[in-house]
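Data block below; observations after.
One protein chain omitted, others in place.
All chains are identified by letter, namely A, B and C, in their written order; residue positions are counted from 1 within each chain.
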Amino acid sequence: MLIYEQSRPGRHAPAQAPQEMADLSAIPESLRREQSAKLPEVSEMQAVRHYTRLSQKNFSIDTHFYPLGSCTMKYNPRAGNSLASLPGLLARHPHAPETHSQGFLACLFDLQEILKQVTGMHAVSLTPAAGAQGEFAGVAMIRAYHDARGDAQRTEILVPDAAHGTNPASAVMCGYAVREIPTGSDGDIDVDALKQVLGPQTAGIMLTNPSTVGVFERRIEEIAQLVHAAGGLLYYDGANLNAILGKVRPGDMGFDVIHMNLHKTFSTPHGGGGPGAGPVGVSQRLEPYLPIPMVDFDGHDYRWLTEDDRPHSIGRLSAFAGNAGVLIRAYIYARMLGRDGMHRVSEFSTLNANYLLKRLMEAGFDAAYPERRASHEFILTLKRQAKELGVNTMDFAKRLLDYGVHAPTTYFPLLVPECLLIEPTETEAKEELDRFIEVMQIIQQEAQTDPEQVKQAPHSLPVKRLDDVRAARELDLTWVK
Amino acid sequence: MLIYEQSRPGRHAPAQAPQEMADLSAIPESLRREQSAKLPEVSEMQAVRHYTRLSQKNFSIDTHFYPLGSCTMKYNPRAGNSLASLPGLLARHPHAPETHSQGFLACLFDLQEILKQVTGMHAVSLTPAAGAQGEFAGVAMIRAYHDARGDAQRTEILVPDAAHGTNPASAVMCGYAVREIPTGSDGDIDVDALKQVLGPQTAGIMLTNPSTVGVFERRIEEIAQLVHAAGGLLYYDGANLNAILGKVRPGDMGFDVIHMNLHKTFSTPHGGGGPGAGPVGVSQRLEPYLPIPMVDFDGHDYRWLTEDDRPHSIGRLSAFAGNAGVLIRAYIYARMLGRDGMHRVSEFSTLNANYLLKRLMEAGFDAAYPERRASHEFILTLKRQAKELGVNTMDFAKRLLDYGVHAPTTYFPLLVPECLLIEPTETEAKEELDRFIEVMQIIQQEAQTDPEQVKQAPHSLPVKRLDDVRAARELDLTWVK
Amino acid sequence: MPFIPHTEEDIREMLAVIGVDSIDELFDEIPPGLRCGTLDKIPEGLSEMEISRLMQARAKEDGQPLCFIGAGAYDHHIPAAVWQLATRGEFYTAYTPYQAEASQGTLQLLYEFQSMMTALTGMDVSNTSLYDGASALAEAVLMAVRANRKSKSKRILVPRTLHPSYRKVVDAIVRNQQIELVEVPYDQVSGRTNLVELDGFSGEDFAALVIPQPNFFGVLEPVDELTDWAHANGMLTIGVVNPLALAILKPPGEWGVDGADICCGEGQPLGAPLASGGPYFGILCSTQKLVRQMPGRIIGRTLDLDGKTGYALTLQAREQHIRRSKATSNICTNQGLVVTAATIHMALLGAQGLERTAAACLASTQKLTEALTSLQGVEPVFEGAVFHEKVLRLPISPKDALKLLAAHNLLGGYDLGGEYPELGNAVLVCATELRTDDDIETYRSKLERVIQTQIQTPCQLKPDW
Partner (left out) sequence: MPFIPHTEEDIREMLAVIGVDSIDELFDEIPPGLRCGTLDKIPEGLSEMEISRLMQARAKEDGQPLCFIGAGAYDHHIPAAVWQLATRGEFYTAYTPYQAEASQGTLQLLYEFQSMMTALTGMDVSNTSLYDGASALAEAVLMAVRANRKSKSKRILVPRTLHPSYRKVVDAIVRNQQIELVEVPYDQVSGRTNLVELDGFSGEDFAALVIPQPNFFGVLEPVDELTDWAHANGMLTIGVVNPLALAILKPPGEWGVDGADICCGEGQPLGAPLASGGPYFGILCSTQKLVRQMPGRIIGRTLDLDGKTGYALTLQAREQHIRRSKATSNICTNQGLVVTAATIHMALLGAQGLERTAAACLASTQKLTEALTSLQGVEPVFEGAVFHEKVLRLPISPKDALKLLAAHNLLGGYDLGGEYPELGNAVLVCATELRTDDDIETYRSKLERVIQTQIQTPCQLKPDW
């Protein structure tokens, strides 16, 4: 039932509003609202009960195993929320003067330094609000760099066909044309194909390593050399940083610019769709272009770096300084991990992924790249099942829900047919992985003996399989009485 | 699955403990533990996930209609928890000096004053930790009073047969014998029977009004007069204060002592079994005996009243000052209600109860006291259904759970056979009541057409009907590997 | 090992299954020369107790000054229930609802959010958030450029009364696509966009006109005239609104004859704490006609196999994960959790609650204005009706005044000197419903002393009262 369906004219939660209606006469009639907005009219308890019950209809990290590939659904330490919600932090106005911001700025500065360390980049700006905005900022810096050199012919950004959709979309938002690079059958980029498209029109390439097919791009040094030789820059999509934290640094691999998804690697919660934080790190030559504001420290005081300090900046990406509260959570997590904890993230996420891959292969599932090590994630393809049993990846995914497991990422990357991208993360215990394997085997069995059971799944959730086509065709986007 | 079943030797949540194990050598070996306690060994995420999922297996006010008679399951304003958890309040040590306690003491003092007002009593002590401890304190004061007068012959406390079990149990804890008074067929006390048992051995009588059968004791003035004339005192069990808040005051009815259940009337949460707070209020003659500590205000400063100030006190009931955090929540609620809000509590809880009673009677259910007004609660008897259909109150109760309604109180008070004690409270909307009526009708229908459906209920909960007999016979009280 | 559940035995067993001797071997595809060593400069890990101590100290360090700044972020009462519910694990730690059946909680809530936003704005459709108000405006501009088929120019009219940061953000985002922002001046008396000067642009090719309501000065713009003028000149209109103000102001859907085409704004006043500027959320609504040009997530109501109502992401063909380089935007992660909070906030306040809050803000700002202008030399700069904030001229340098006030733990407003030097000693002050009469009197009396001291001994560095 919608909250609107519990609404009754004249019902309220009056403790939540000023007790009286103040005078509006200072506002000219012509600018005033004639009719009250149609918001729900419910009691305080009705709202609390409604949203409490709604929440119970979600799968989440706090309730379910959630091996959603590329999304790094790991444990979000609860201290992050408590400490980011300390009254002093919640009450701070974004325009508070630096005299009243030293504690807050110290956290941001420290975080900048930590991110520089783990990425091997020269400088970091924290301001992008999510991964995609980080990508935008990164590509915009590549553009600013070429522009500053008067190098106007570079109109193209290269993107592997396996790349996350935000990569090409971000390049386009920066005014670039996008050209796709194919992935080889071993999961690495097809370097020959790359060579053929590199040229004076190449502004740069966007990679993630380990790539979105879940393997480490072994020829990364050669690729970096080729792109640089062609005058292009290398962009690192850091959504997969979880895989390599403390093991290999994008800066050392030759990347010029990187964004990080703190809401993945640094374990700030996803909140059912955000907020995130997508800081960018750059090599020395891109530093002047970093988005503002950034935080500086002179040994005594912390201060904002703004337009005056950074005239070549690509500018501001949000009205204030991005998702400050997410940055604080990431900072807390980073400090709790410490230097050794960083290593453990990649070690155990990789251990979990390789274990899961191996056991699933033993159980008869097909890996997309069976010869390769898994990174923190890996791909299965259910092509065979789809062909032989008529049970496809979507069906497997939905049936997993019935067993209390959130489905892995499905049908991404696009180049692997009927794929499942599986990322267990380092915070899941072996028993949980074993249970996943068991459930996958059960579903495989069901697919053979009772395929309809799988194809009609889920059966035990608040709704059965939803009609997406209808949703798009008969658009119903708002409640109308 | 128990948390113990997720335990693995050597697994930990190390962020939660000091990083190193300090030296224990200061403690003689002979006093040390030899083997670590068998506590679960789980990761932080496992604990979070386990208890989050467990919580989802509860019915609660925040998720379900919960018309549990005598328990006043109404909305617990969420501000109570936030504000009682302000760092300054959470960090205050119970032995903090008065110089560092003025804010806290001011809340307690104000609460004492408010409770005096609504009960019409002369003085209030907040310290009892729950209703039963309030009862103990109240009866102990009655005893202290008689003792102080050298009136040693009073050995008996009178209790109506409908009374809550804590009443006789508390009287016994104070060293009294208990004598039951029958309830008349109209729900009022049998005054003739009362007259017969009153005498020089009568220390007092414990009543609640409206009584636990859900009606107002109309002859209360006469009863008060009779008891007082016999030299006894009148105790008011304030668990039902919700019914009369702002309408009639126990002090005005002639009661000498009262306890209140703040976790009912003043809407602090029940927490799956507590904590509560059971302040006691007294008439002037009992004031010297109030339990300590209490809070005093001299116009400038707040201070504790202790042994020195109150030499005749019955003493202390807890190591510090009772459930301070519950008192703070009750204070917040009381201030949000304000004087008018107090009236509304009784008005709308009574409106809801009478509406529900009337509609259920129209639907063919039998009221225990059909001629009477309901107070904030009322009793149905399913005697007829039990006899004619073999479907008893327990079955109805369990089947209600399937429809997402917590069962009313069953088989209490003991004098009404196959009874349901139903208390909707003032915070439930009419639609919720209408739905309850509808569900009751459906179950009545089911009882006629498919009684097994009802007798086997619940069907849709985490477990089916549990075997209580087995639980008591084959005692399994702790996990053993 | 914080957050790692593996026991020694688990590790041994898992390595054996994989067939390697050590975890390190799992990284053998990384060229050895690239392997990094220890991360020496990163401090050692802290326990929760230790990080708590650190964060408590840092949070305390910044004090909790009495705040009279608005300028895009407003200090409002947020019901305790809002964040207690929003931070429930099931909301807090869920991903974007890709698996609809396992995310009905979030999806239904977002559908309710869309319904509430369209109710508040009077528009047909709403997405489920962009990063913040400023980036939402950038997306609105991109949307307008795509949608206005009549216009070829990629030019947008942007009033100088629009929040300066919004102008910067929009420029930073859209200039890469060769979109040009053209400034419209304002009237120095009223503080509103200058209709006469605007009319000078008549007949030129612009894709859209941006209309802030209220504008950065708190002043209410003549939205009907602006909307009609834009439409008459073949432009789309983009409203930039404060959603709380919309509880009492005419909604963009009703501006002028035809209503605005797009409306965006900062969602923060609907339940997000100040929190140093984020996370907040960007609102984006439009007419039904433009729905396929919208960026971001949109939720649709649909049916399941049994014909039961359910909710799902819809129109995904607009989005990057399907459409890649042809998507309406690159946005992926948005501000879901804050939207969750805002939805609960709106459900709790209802229209009446928001109206009362907005009216109380109006009254507070009026009181503040009266209190401060009672001081010699302090005067209002503009005539126009305002919401949330007011521009005042001080008899001394706002920079010095604000600094001295801050030294007394009071944040006196936003110094307009940097962005609007033409206004002289102007400062933008704000008082929401949370500021009491006492607070306002505190400000008045402190400002009085600051002015006295500064006029007597200007530029004194350390005030000595």
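Note that in this section contacts are C-beta pairs under 8 Å (C-beta built on N, C-alpha and C of every residue); 3 or more make two chains touch, one makes a residue touch a chain.
All of these numbers come straight from a predicted model, not from anything done at the bench.
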item: Identified contact with the non-displayed chain, of B:Leu89, B:Leu305, B:Ala367 or B:Leu415; value: B:Leu89
item: Contacting the left-out chain in the complete assembly, out of B:His122, B:His228, B:Arg285 or B:Lys358; value: B:Lys358
item: From A:Ala22, A:Leu83, A:Ile223 or A:Ala457, residue that would touch the chain that is not displayed; value: A:Leu83
item: Sites on subunit C contacted by the missing partner chain, in the whole complex; value: 47-49, 52-53, 77, 79-80, 84, 87-88, 433-434, 436
item: Missing-partner contacts on subunit A, residue numbers; value: 8-19, 42-46, 48, 52, 77-79, 81-83
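We adopt the following convention: only the chains that are shown with their structure count from here on.
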item: Which of B-C and A-C has more C-beta contact pairs; value: A-C
item: Rounded Å distance, subunit A centre to subunit B centre (Cα mean); value: 48
item: Between subunit C and subunit B, distance of the C-alpha-averaged centres to the nearest whole Å; value: 46
item: Interface hub residues of subunit A, defined as touching at least two other chains; value: 15, 44, 48, 52, 56, 61-64, 75, 77, 79, 87, 336, 427-429
item: Shared interface positions of subunit C, touching two or more other chains; value: 1-6, 10, 45, 47-48, 79, 81, 89-90
